[in-house]
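The structure follows.
The excerpt is restricted to a subset of chains, each kept in its original location.
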Amino acid sequence: MAESPANDAPYRLLDGVAFGSDVHVGPFTNLYGCSIAAGSRIGPFVEIQRGVTIGERCKIQSHTFICTGVDIGDEVFVGHGVVFINDKRPHAATAEGALQSVDDWELLTTHVERRASIGSGAVILAGVRIGAGAIVGAGAVVTREVPAGATVAGVPARALLSERALGSRRATQ
Amino acid sequence: MAESPANDAPYRLLDGVAFGSDVHVGPFTNLYGCSIAAGSRIGPFVEIQRGVTIGERCKIQSHTFICTGVDIGDEVFVGHGVVFINDKRPHAATAEGALQSVDDWELLTTHVERRASIGSGAVILAGVRIGAGAIVGAGAVVTREVPAGATVAGVPARALLSERALGSRRATQ
């Protein structure tokens, strides 16, 4: 694993990132202490935090934030403006008023399995698993596990019914 | 059409952009191969991709992503953190495991007509038309056509009922 990606781009910060071969990183990126495997592409305005692992041939699109505690399998698509979360009850300060530190909360891990696809604008809550080949609709807020192969959408995200079923459900509301 | 906007800002990337007169582009922007007509303003942290056309006197606010396949008419407002989409089934890799290329998916075009207004945080799915003067509420996920003059909101976005009707609907849920 090299210390720099296959390409060069302006306005990017790379600090202690392990890159596989042929990784492409866009401009305006802030990546530190993470690992990005061969053939993956990271878009502009992306932040990836310490300890994150990204598999091979992934696409991580612009404006996305991937926090500590997330690991992403091979061939995963993460759309634009996706936000991951690793904390159930985020607070700025402790009850005593000190700025909250890494010791004051529980890190919940999130696993995105191979060939899953996360639509743009989705929010992924802390501690969920998104199964292999699952599809998360654009703008969904994922609050619990998404089984392998499932398609979910909405706020909170639920399994997507067929178009026909959705139509009749709407009609009766 | 000039090759640079009316103003100068640090930390921006402009590659092959056709600018009308009096265009203003913010810092931390990544614009390439697109066209931005006279009097429009582009906020910070914005990416606009190849082939996009932006009309006259538009405002494209910060943190917004406009993808290939989108054209935007005159005097359109696009809020902060808006994401456009141009693909129904995004994947990182083909079934054979090669990184997906431009030949492996169908580009769906999106048209935003003149004087439409798209609220902050909205997500616009691939292949929709947003009619002239339409209003898309903040945080909406637009999955189908928005008629000219309509106001839509929610996930998925639906025509907004009057406040009174919304009130009684809430009361009966």
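Order of writing sets the labels: A and B. Residues in every chain begin at 1.
One rule holds in what follows: a residue touches a chain if its C-beta (ideal position, glycine included) is under 8 Å from a C-beta of that chain, and two chains touch if they have at least 3 such contacts.
As the structure is a computational prediction, the values presented were derived from the model and not from experiment.
Oligomeric state of the entire complex in this file, given as copies of the one sequence with 2 shown: 3.
The criterion applied here is as follows: only the chains that are shown with their structure count from here on.
Superposition on CA atoms relates chain A and chain B by a rotation of 120 degrees, given as a multiple of 5. Separation between the centroids of chain A and chain B, computed from CA atoms only, is 22 Å. Within the complex formed with chain B, the chain A residues making contact are 10-11, 26-28, 39, 41, 43-45, 57-59, 62-63, 74-77, 79-81, 115, 117, 119-121, 135, 138-139, 154-155. Interface residues of chain B, counted against chain A in their complex, comprise 11, 13, 28, 30, 45, 47, 63, 65, 67, 81, 83, 85, 89-93, 97-100, 121, 123, 125, 141, 155-156.
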